[in-house]
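Provided herewith is a single structure, encoded as structure tokens, for subsequent inquiry.
Here the complex is missing one protein chain, while the rest keep their positions.
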């Protein structure tokens, strides 16, 4: 058996991409007669035919390297969302590259946008396998995406460091964690970092409830408060606005979620509140042990699927078992944190406030 | 409702013990009228009545601290294994302390030995709840114990560092990972650290197969080999011996598993092979984000069980859900790595050798 | 010999404060009959008489802890800068507390502001010893302050993580490092992190020169650029403004140094440029090995000075030797990076641009 495999990484970079690429390649070389074509910068490379056959040695030594050796881009998939004329052209271009490269299949590593395009290509008759990556963990059908646990480690370490300043100065520190639509990363790192308040997009917060916690702690012998807030969190007034109006309001004020909250708290409670926005730090660098394992398992499973000629699917984790879902059933479906999730109950039971 | 809760940590120390203690305490204080009695140095404190009521503030700031604020010891539980006269006395002493302290229940944090004693006490009529901790992950009934993922992070980081020396010198490096009876930690850190060979107690190795891998790599342009070996791993000859004879043989040679293998390889293959035994480094220091979360969830679930007056159980993780098992069904039952475990299949599919 | 020692930490928190406090205390207890009075929240505690005698055990286990167990504040010292009526009152209040507490001497840990006040108190006849702490390393008379190397480790680690994203997306990443007046931290972490451009307050930058570097790299096979910029860095146009006007301009635009530069570059070069502002993360958490040693040496030297009754001085590092300077000669004197500093020459010799 011989298989010529195209592989691309698309969307925001994320720890574990190289480990997953290595997993696909090493398992493919090990299990069957494989040729691997690296497609550059995500779908851009597929559209433009920018790709090259890779040597086996290129997959060596990359397990621990952050980012992606294939490059990535965000733009092209955005154009895919609705199929207008331009999009039809792009789909045609991608099919053309697929054929020109004589690919037997295409492995796409990415998040929701990447999976939508992957599904589109599958419907067009290409043999596609998706691998779910994102630090946001907001992909339907898998318990965890790779990248999430590394980001959680980083965000937790950041909260740890901020604790020193908060306690020494008796301050309220507001730490903004990545996550526009889903609060997984904020929830996990907030619990792991010992936050007093956790604010996520799924639970719009009541500023008075948050202020109460800060005030109570400021007046206790603790004196400081740690708030973990997702970049997409909003107060109840903001939540009532239409998305467009909400974004316009934010843009006008030049305020991030954390800066907005810090200002509200300074005004409402009169305490010293500072915001920290670690940003891209949360998505870079070497993957943690957990993600190296998960990425490897996902990559190897993709190769197993190729061996068994199973396409139109996305690899997933269910409990401790790696399996796969139909692309058509999961592509683009979001996975917000359920408001009654066990970890939220757990957090509330140790007195963490969600501002509700 | 009022509850007076005794709590102890027993067996080898492990990251997450303090996080779990904090979880029990914070949730108990939050959910009901709780008094908490800290029992010192594991069952020793329970036997000798060495314990003291704790203040709420003592559970603050310990989430990130390694080890256990309650102290621990190994000896007493070993005596528990078979109930002779001395043991009867000890059980009586423990019951006496339980009564004298007017405890409503006892929470024990530990591994297999700890759970055996916990089960014994439950049979004697005490209200006992077990929390499964160990870096070895070898407790039946739970997918993961807390401490395991931190140890995995540490062991993986160690393999990463050893890679530099192995590659620079073109050497075979043999890294001995903790795990006498179960190979979980070696399997996980071996995959995460990019080991070429993984040797675990569950799969006695054929020295010739291992030598072949080392030789093939020494002759390739790689030139080096990384072997992750569990401290309880053995070759096929050793595996045929009775446990007692095997241990006597090892003791006589002053050789650890890794030193023994390194010598075998130097003799068999003629390559430069060095062993590294990181030992206790793998069990100390601040718990990783994953373990802080798992420990907190386990601790909080224990408090929920106390609230609901459910005793004679041990907290456990099943998939992503925290629940509990009957102590009588899981106490002392080991959990070796199944030889057909998905991660072993995965590892073999990327060419990792298990020496079989 | 008996000595009653007051100790306080003032200004922004910084890794190594607790290690230095421990050094003073352990050496004092070891060398003579010492009593130690902890003064809370910096000079605020001295003004308000908020202090308490400490127990020996309070200095145990704090070597590795970030922040300061004594608390700190910024405000009071700012009032000290010019001695008006209110300040006279505060000085009187501090002298009163010193007397009421029957102190033999006062050890102050802080930066330039703290040292100014320390010098003022020394002139008023109090026995004062200063210890130089700050992550900015901008204190005259000492080669290094403690806290600097930890911040350098953190900032370097941040640049490392950002490299993944920069390389994967082919982006220009602008990382804002702490340092309003001095560029030490940006210079060191920029070199250690492999930055392509380093911009510091001491060398106002020419935006065209920076744009050139970014453009040249964007067009090369590298494709990405890493810029380390101090929060106090400015372009040549800004540098011509008066400080007041410059700050007003910045405040009006809501732009940090990095966001301002990123916008300039997007407009000038047309590349995708993103800014990251790690902020307080750089000053928290456990001190690195270097800072634990330096803090301990500084603290112990303070105790040696107390033993020898040498006051009115500040501890300092000269080469590898710990010694001390007269407070009157160093208090409040800044230490900018000399523009011909060996490390700048080194950096330029490997092609790093300073935008000049």
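Per-chain numbering from 1; labels A, B and C assigned in written order.
Here, contacts are C-beta pairs under 8 Å (C-beta built on N, C-alpha and C of every residue); 3 or more make two chains touch, one makes a residue touch a chain.
Given the structure is predicted, the values throughout are model-derived calculations rather than measurements.
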- [ ] Would you list the chains present here that the left-out chain is in contact with?
- [x] B, C
- [ ] Sort through B:93, B:241 or B:277 and give me the one touching the missing partner chain.
- [x] B:277
Task: Full-complex contact with the absent chain, from C:23, C:66, C:179 or C:312 - done: C:23
Task: Absent-chain contact - pick from C:149, C:280 or C:324 - done: C:149
Task: Touching residue (missing chain; options C:135, C:191 or C:259) - done: C:191
Open item on the list: One chain isn't shown here. Among C:300, C:316 or C:331, which residue touches it?
Closed with: C:300
TODO: In the full complex, which bits of chain C touch the chain not displayed? Write them out.
DONE: 22-23, 26-27, 30-31, 60, 63-64, 143, 149, 152-153, 155-157, 160, 188-189, 191-194, 222, 288-290, 292-293, 296-297, 300-301, 303-304, 318-322, 342-343, 346, 349-351
Open item on the list: Even though one chain is hidden, which residues of chain B still touch it in the full complex?
Closed with: 9, 12-13, 15, 17, 41, 65-68, 71-74, 154, 157-158, 160-165, 167-170, 173, 254, 274, 276-281, 283-285
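Here, only the chains that are shown with their structure count from here on.
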- [ ] Find the most central chain, measuring centrality by the gap between its CA centroid and the centroid of all protein CA atoms shown.
- [x] A
Open item on the list: Using mean CA coordinates as chain centres, what's the gap between chain A and chain B in Å?
Closed with: 31
Task: Whole-Å gap separating chain B and chain C, where each centre is the average of the chain's CA atoms - done: 42
Task: Computed distance of Cα centres, chain C from chain A, in Å - done: 35
Open item on the list: Going by the contact rule already set, what residues in chain A reach two or more other chains?
Closed with: 157, 160
